[in-house]
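Just one protein chain is left out here, and the rest sit where they should.
So that you can tell them apart, the chains are marked A, B and C in the order they are listed, and the count of residues begins at 1 in each.
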Amino acid sequence: MNEVVPKRVYFTVWIVIVVLSVVNAALAFVRLGPFNSAVTMLIAVFNAFLIVWYVIGVRRYPPLMKVIVAIGFVWMGLMIHLTMADYLTRAWSTTTTRSVTIPAGKAPFEEPALGSATRVPTAAVPPYEPTALPQLPGMPGGQIGVPTIVPTGQIAAPPARGRTVRIELSASNASFDKDRIVVPTGSTVIVRFTNDDPVFHNFSVYRDAAGQRAIFVGQAIRGPGAMIVYRFRAPSKPGVYLFRCDIHPVAMRGSFVVK
Amino acid sequence: MPEDALSTPILRGEGGRVDEQFETVEQQQTTAVTGLWVFLGTEVMFFGGLFLAFLVYRLVYPQAFIEGTEHQNVLIGTINTIVITTSSLAMRLAVRAAQLGQRWRLRGFLVIAINLGVLFLVLKGVEYYQHYEESLIPGHAFKFPEPFAAQAQMYWILYFVATGLHGLHLLVGIGVLSVMFFFAMLDKFGPEYYTPVEVSANYWHFVDIVWTFLFPVLYLLRW
Amino acid sequence: MQQTASSFGGQWNLLFASEFALSAAIALGVFGLIGFFCYRYRRRSPFEVPTRPLRRNVFMEGGWIVIPTILALAFFVWGAILYFRMSTPPRDAETIYIVGRQWMWKAQQPNGAWENDELHVPVGQPVRLLMTSEDVIHSFYVPAFRVKEDVLPGRYTQTWFNATTPGRYILECSEYCGVYHSQMRGRVIVMEPKAYAAWLGTAGSESSAAAIGQRLFHDYGCINCHNPDGHGPAPSLVGLYGTEVRLENGQTVTADESYIRQSILDPASQVVYGFRPIMPSFNGKISEEQILDLIAYIKSQKNPEQPPISKTPGTLPNRSDGSP
Partner (left out) sequence: MATIAQPVGQPIEQPGRFTHYLNSEYGIRSWLFTTDHKRIAWLYVITLTLAFGLGAIAAGLIRLALFTPQGDVVTAQGYDELFTMHGVIMVWLFLIPSIPATFGNFFLPIMLGARDLAFPRLNLLSWYIYVFGGAWVVAALVYGGVDTGWTFYTPYSTEYSHTNVVPTEMGIFIVGFSTILTALNFIVTTHRMRAPGLTWFRLPLFVWTIYATSLIMLLATPVLAIALLLLVIQRVWTVGIFDPSLGGDPLLFQHLFWFYSHPAVYIMILPAMGVVSEIIPSFTRRPVFGYKAVAISSFGLAIVGFLVWGHHMFTSGQSIYASMIFSVMSFLVAIFSAIKVFNWTFTFFRGSVWLQTPLLYALSFIGLFVMGGLTGLYLATLPLDVHLTDTYFVIAHFHYIMVGGTLSMYLGAMHYWWPKMTGRMYPELPAKLAALLLFAGFNLTFFPQYVLGALGMPRRYWSYDPVYQVWNVLSSAGATVLALGYILPFVYLLWSLKYGEKAGPNPWGSKGLEWQTSSPPPRFNFRATPVITQRPHTQ
């Protein structure tokens, strides 16, 4: 470990690392498809390797010392690998079951799982068809085992067919600021829902007054000042439907009119 | 000290620079270098836990993390990468100077390394201030376009914890390097005794390596 | 061993018994050998120096590496197969929803009826449980069915079973969930399909006012703040009735019916000491009958410090909420 290394080794490594870092930063703005992350991380690993191998001079270490140097990195790899084995296979668990969405006509949870923070109304799930099965609150994609917080969708989802209507809705003092919402048939409804109460509220639409057959069940949020965007497809059949907060179904309800 | 002369180690070479538990100066030197590497193994796992957390949430919230990344100042990040790499180079040249007994070069390179470390922290501070201006500090004041606010906050927490811990390591490194500089001014180091400089250099390189990973992970994963 | 009352109970017992036999054989073998050696080769004189050391024997050392490996892998495969079946519900399973909260179990039957700390299931019908939690991690555990799965907030987990014997079985929470973790017990009632159908028919019609009140307590979201553990943003109402309440303005009032009613309709007038006035007014949103039901429910909420534990083995404390 004591030998004096020529300066040019250090300077070469320095130039390579600086150039690669700049290239790496530039690459972040160039779309390479799925390779972006891989290239970025490969460059990082390569730079780190250069530092360890040439600058610190591990290449001149005796074999046992090389093992000591490597061991932390190897262990980190094991930890990440096995933990990922859990996360990446969770969604497989239900492949043999029929589905986890509720059959039509059956009530969903009357009390949605509280405390879920998905502010994303799961646009990766195909837009709701009028006959589509309702979703369990907080269960994007209806997968068991995947945390509800998975935002499978982006707000920039492909535009749905038909018209889009935007509705502002807010809740305070355990009541909605609207008791009637009118939308065209089959339109895509985007509800910006603000909750000003320090308790949980959500927004759901049902076919029947008893709140048994859901059209859409939204994620509950807790305020004050919390906001969430819901997005769903209105029924294609005109009629008067029910909207309500599932947590306060008696106090907070109104008619959802489809024309 | 026991009066039993035989149980007192004989001080060999270098005017008694070998500690009582060692036999030779080589043993003492390799022990110090090994000790640091073993310690760095611990550090790797420490940051490893953080990387794991980041990776998991990156996987769970891809879109929010990308949007979070887009608020990063890649220019400052890149400059900082160059700064810390250069600092690393200066520190290694300082070790080389110590090996060759070039006293003034040793001092000079130490000063460069320390100042570049400080520059890194200053630039990081500028970034933090920008985040503050943009209300990106997690907590009640956190503001982020919906619908990804809650998830992007996760990105920002991990960002601040990771860069904060890295900054803390850098701060410790600056302290260690300053002590080295102090000893270098006292001419403590020479071709036969430079282990402390080498050990601090290795630590300094490790801080650089952590940044080598933090930079792409926090700034560049945009797709 | 605990009784078995589910379809995979038998196989579970077989696996357990096999491992027990194996481990007992290993343990007794090792103990016997060591005991024998200790006696046979005991030191007879302090200067004794043993001779004839045991030669290194590749077959012996290899044997106790290879044979345990094979046995272990065999048990792993056996276990994994059974586990896979225990984790994947069959297609014809009936789904029942389970919600865990501090410190009670709620179950929703296919017809929408909720029950508390009880779960009625028909015999011979695979039942799939889709579970979530409202607060912390719980674990749904029925020892007699060999079923256990954690119930997590923010996501769904599932498990399933097929009960084979009618009866009442202990349901427990086995993941530590707070102060009254040990009170989070209930029972699973396995019924003949006919009896179950009849029970389902009546399950919707709740009789007592307290039961309706409890339903309202959930429906209006009171429970979200008036958490029974007392740690919510609002005071716990457990054991409230009849006690002296200290208010934010320094007064002290007795928590009687009219106090409860006024608190529901005009909450800001009587804020309990140490709490913020965050409760929304329910004036005009709730009928008088409903207020009465709520009061009946609050009156029925006894202090859980002394849980009514029945003395008969195998049964569980009755909750006084009159749930179906």
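Convention: a contact is a pair of C-beta atoms (placed from the backbone, for glycine too) under 8 Å apart; a residue touches a chain by one contact, two chains touch by 3 or more.
This one's a predicted model, so the numbers in the text were calculated from it and none came from an experiment.
In the full complex, the chain left out of view touches A, B, C. The residue from B:G68, B:G117 or B:P138 that touches the chain not shown here is B:P138. The residue touching the chain not shown here, chosen from B:T31, B:Q102 or B:N115, is B:T31.
Interface residues of chain B facing the missing partner chain: 1-4, 6-9, 19-23, 27, 30-31, 34-35, 38-39, 41-43, 45-50, 52-53, 56-57, 60-61, 138-140, 150-151, 153-154, 157-158, 161. Chain A meets the missing chain through residues 64, 68, 71-72, 75, 78-79, 82-83, 85-90, 92-93, 114-117, 145, 147-149, 222.
Counting the whole complex, the residues of chain C in touch with the unshown chain are 1-2, 8, 12, 15-16, 19, 23, 26-27, 30-31, 33-34, 37-38, 41-43, 46, 48-54, 56, 60-61, 64-65, 68-69, 72-73, 75-76, 78-80, 82-84, 86-87, 102, 135-137, 139, 141, 143-144, 146-150, 152-155, 157, 170, 172-183, 185, 229, 231, 305-307, 309, 311-314, 316.
Going forward, only the chains that are shown with their structure count from here on.
Chain-to-chain contact here is organised linearly: an open path runs through the chains from one end to the other.
Centre-to-centre separation between chain A and chain B, using Cα means, comes to 33 Å.
Look at where the CA atoms of chain B average out and do the same for chain C: the two points lie 48 Å apart.
Under the contact definition stated at the top, not a single residue of chain B touches 2 or more other chains.
Annotation for chain C: no residues touch two or more other chains. By the touch rule above, chain B contacts chain A in their complex via residues 29-30, 33-34, 37-38, 40-45, 48-49, 51-52, 55-56, 59-64, 74, 77-78, 81-82, 85-86, 88-89, 92-93, 96, 99-100, 146-151, 198, 201-202, 205, 208-209, 212-213, 215-217, 219-223. The residues of chain A lying in touch with chain C in their complex are 93-94, 96-98, 100, 102, 106-107, 109-111, 113-117, 136, 138-139, 144-149, 172-175, 197-200, 212, 247-251.
Across the interface of their complex, chain A is touched by residues 87-89, 91, 93, 95, 97, 99, 108, 110, 112, 114, 128, 130, 132-135, 153-158, 216, 218-221, 224-225, 233, 278, 280-282, 285-286, 290 of chain C.
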